[in-house]
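For subunit A:
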Amino acid sequence: MEEILHYTWGAVVSFVLAFAVGITYMGLNRKVTARVQNRIGPPWYQNFLDVLKLGSKKSAIHHGTMHHLGPAFLMVTSVMSLLIIPILNDGKFFPNLNFQGDLIFLIYIMTFGPLGMALGAGQTGNPNSAIGVTRGLAQMAGFEIPWVMALVALMIQFKTTSIVDLMNVQAETGRWLMFSSPFAFIAAIMAMFGMFRYSPFDIVGAPSELASGPMSENGGKYLFTMMSSGSVFTFAKLTLYTDLFLGGADNLLVLIAKTFVLYMIPVLYGLVSPRYRTEQAVRWFWGWPSFFGLLAILQASFF
Partner candidate 1 sequence: MKELKKNITRKITSHFSDAAVKEYEGNRVDFTVKKETIPAILFYLKDEMGYNHLSHISCVDWIEEKAFEVIFILWSYSDHLKVFIHTRVDRENPVMDNIDMIWPQANTYEREIKEMYGIQFEGLEAPEEFLLEDWEDMPPMRRDFDTHAYAMKTFWDRQDARKDAQDVRETITRRTGEELPDVAKKYSR
Partner candidate 2 sequence: MNDKVSQKIVDIIQNYARQHSLWVLAYGTGCGAIEIPPTMTSRYDAERLGVRGAATPRQADVLLITGYLTTKTLKRVIRVYEQMQDPKYVIGFGSCTINGGMYFDSYNTIKALDRYLPVDVYINGCMPRPEAVLKGFAKLQKLIQAGKADGSKKYKENLDWYRANQKEVIPVWRMPEFNW
C-alpha cells in the first residue's frame, strides 16, 4: 500500500515538473524565433496563458465519443512514457517504475498516441484531418527506422534493455555514451527532428497548408489537452536523450541545462529551413540517418 502511494506521488510530481518545464520551453521557442526574426516576441510565459485560455472556453464541441477521447490517448502516452524515464540519477525525489526491458516498452508506447489521435480525427469526417493523419503516420514510419536502429545498437553494445542499466554504465566508466557510441548518437539526433515535428518536418500540422491537420476540429478543452500532452511528451523525450547519451543529471539545474541545449538543436535548425513534402521527408530518413544507424549496429557488434 505504501509503495502504491509512493509511486503515485512520484507520478504526480513528475507530471507537474514536466508540464511546467515543457510549456516554458514552448514559450522560449516562440521567443527565440521572434528574436532571430528581428522582433520582440511574446513573453516566455505566453504558452501558460494560451493553455489557461483554452481551458476556460465555455463550450466544448465534439463529433462523437471517439473524437472526444482522441486527445486522451495522447495524454495517456505522455504520462506512461514519463513514468518509466528516470528524471534524476538516483531517483530520490522522483520515484519511477523501471524494469528490465523498458526500453523496448518505450519504443512501442511512443507510437500509441498518434494512432489514438488518428482514430479520433477520423470520426470527424473532415478531409483535412484525414490527410494530416496519414501524413503523420507516414512520417512516423520514416523516423522510426533510425531511432530503433540507434537503440538496438545501444542494446547490443551493452547487453541490456533497461534505461537504468545504461545510466549505470555511464556512471561507472565515466564516459558519456555520446562518445562511446557516436554513430548511435548521430542517428538518434537525426531522428529527433522527426519526433519533434518542427521544420523541416512540420507538414503534419501546418496551419496554412492543411488547416492544421489532425487538430483542425479540436478547439477549447481538447486543444488544451493536446498542448499539455505535447509539452509533457517533449520533456519526456528530452530527458530520455539526456539519460541515454549525456550521462543523466544529478540535480534539477543540470537537467534543465542539458535538456535546453538539446532542445535548441531542432529549434534553431527549424528556423532556417523550409518544409519537406512527406515523400521527401521519408526518403531523407531512409537515407543518411539509416546509414548512421547501420554503422552504429556494426560498431556495436564487432568492436
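To be clear about the criterion, a contact is a pair of C-beta atoms (placed from the backbone, for glycine too) under 8 Å apart; a residue touches a chain by one contact, two chains touch by 3 or more; residues count from 1.
These made the cut because all candidates are chains of the complex that A comes from, given by their letters.
Values in this document were obtained by computation on a predicted structure and should not be read as measured data.
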TODO: Quickly now, which of 1 or 2 touches subunit A in the complex? Give its number.
DONE: 2
Task: List of subunit A residues in touch with candidate 2 within their complex - done: 30, 34, 37-42, 46, 49-50, 52-53, 56-61, 207-208, 211-212, 215-220, 223
